[in-house]
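Of the protein chains in this complex, one is absent; all others appear in place.
So, subunit A:
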Amino acid sequence: MRHQRRRLTAVAVAVAVIAALAAACSSAPPGPPVLTWYINPDDGGQAEIAARCTAASGGRYSIVTSTLPRQASEQRQQLVRRLAANDSSIDIMSIDPPYVPEFAQAGFLAPMPPAVEAAAREDRVPSSVEASTWQGRLVAVPFWANTQLLWYRKSAVAQMGLDMNRPVTWDQIIQAASRARTQIAAQGTRGESLTVWVNALIESSGGSIITNVGEENPELVQLGLNAPPGLEAARVLQTYGAAGVAPPGFPTSDEDTNAESFQSGSAAFMVNYPFIWGKAKSAVEEGTLPQSVPDDYGWTIYPQTLPDRPSAPPLGGINLGVGAFSNHPDLAYDATTCITSPENSAYYFVSNGNPSSRISVFSDPEVVAEFPMAPTIRDSLTQAAPRPQTAYYAEVSGGIQRTFHPPDAVVPGPTNEAATALITAVLRKEALL
């Protein structure tokens, strides 16, 4: 009897718990539809924009943010796995530009209404629109656009006899740094930043990693790594490695470690994103860095690979995609228009240091006061070239990272052939990565 009573109690408790859980899951919260925006980690800017757009919607929707991992590749992994399972909780997502084709090709992005598309093309830097396009159609909304500049320490460069008012070439700065026994900080770690560098070198000499962009069949993708621009890119890396201008720990150095070596003064040159300006300024505010250090920072357009050809600087940033399985795609697209408004873009630039994809924002007085290099960033974005656009970007980038790492051991010719052979085999699913 006692046993039975106990068992009955246990069953009753279990039923009650399950019922409570089910009720918690099924009941929709009262109020306007909630849009979930999956964001990359930042300094709180996207959360603030979400709050502003919620207020601006007049009760039509409210936006909550959900933070993705720090690395772009890990952000993509999480989104892809969720979307492959038809996750309807993904309304808006912040996507790193090179992954846009993969999302579009897999049918993970909701079709864009014509009115939103027209607004999304307006007032944008061309590279950012290009990176949001797949097979001739705009599939994501350009939000902010990032680019690398060539940063230099004015005091060190003043004695090198280089005219920094005109674009310089990699060969010029390598020679100057080698003579002055200083360093050029560049991202040598085996990661996405290496692909960014290799791609910029190739695009700057007029080539492309993928020559038939838009090809759906991975076996028909054509690579331009073996062409003269690819060889030229490898030659620059080889010269850089041989000149002994790489920072210590170069094979593992990323954007953050390089910002440190540039700030400490051990490197007189650096290719990096504008976040380093905000970093130095907050260090000054905290009292850990004298004001004279950021005062010594100079900037110019990304170095050229060829003396007679303008460089094609790297393009980064974030584009907004609307999830194909969202319950409110129209509201989500409305929200993207609010998120990328000129006011919010300018706010995001000033507060979080992330440059806008909108051309007009670069002449906003508040932006120029905070970021005196804004005109250079705008010029750089105008010249910038996206990374190879393909639904198989992870394979292409992974193949480049494996064959071009460590970058100071690159040999023009053999490295290019190895990269071509590896990526081709990987795309045919005949090799591991």
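The definition used in the following text is that a residue touches a chain if its C-beta (ideal position, glycine included) is under 8 Å from a C-beta of that chain, and two chains touch if they have at least 3 such contacts; residues count from 1.
Here is the rule we go by: contacts and distances are computed from a predicted model.
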| item | value |
| --- | --- |
| Hidden subunit of the complex - UniProt protein name among "Redoxin domain-containing protein", "Sugar ABC transporter permease", "Formate hydrogenlyase subunit 4" or "Heme exporter protein C" | "Sugar ABC transporter permease" |
| Among A:Pro113, A:Pro251 or A:Pro294, residue touching the chain not depicted | A:Pro251 |
| Of A:Pro142, A:Pro167, A:Gly191 or A:Pro313, the one touching the omitted chain in the full complex | A:Gly191 |
| Absent-chain contact - pick from A:Leu35, A:Val168, A:Ala200 or A:Ala391 | A:Ala391 |
| Residues of subunit A (touch criterion as defined above) contacting the omitted chain | 73, 77, 80-81, 84, 102, 105-106, 108, 189-191, 248-252, 257, 260-261, 391, 394-395, 398, 405-406, 426, 429-433 |
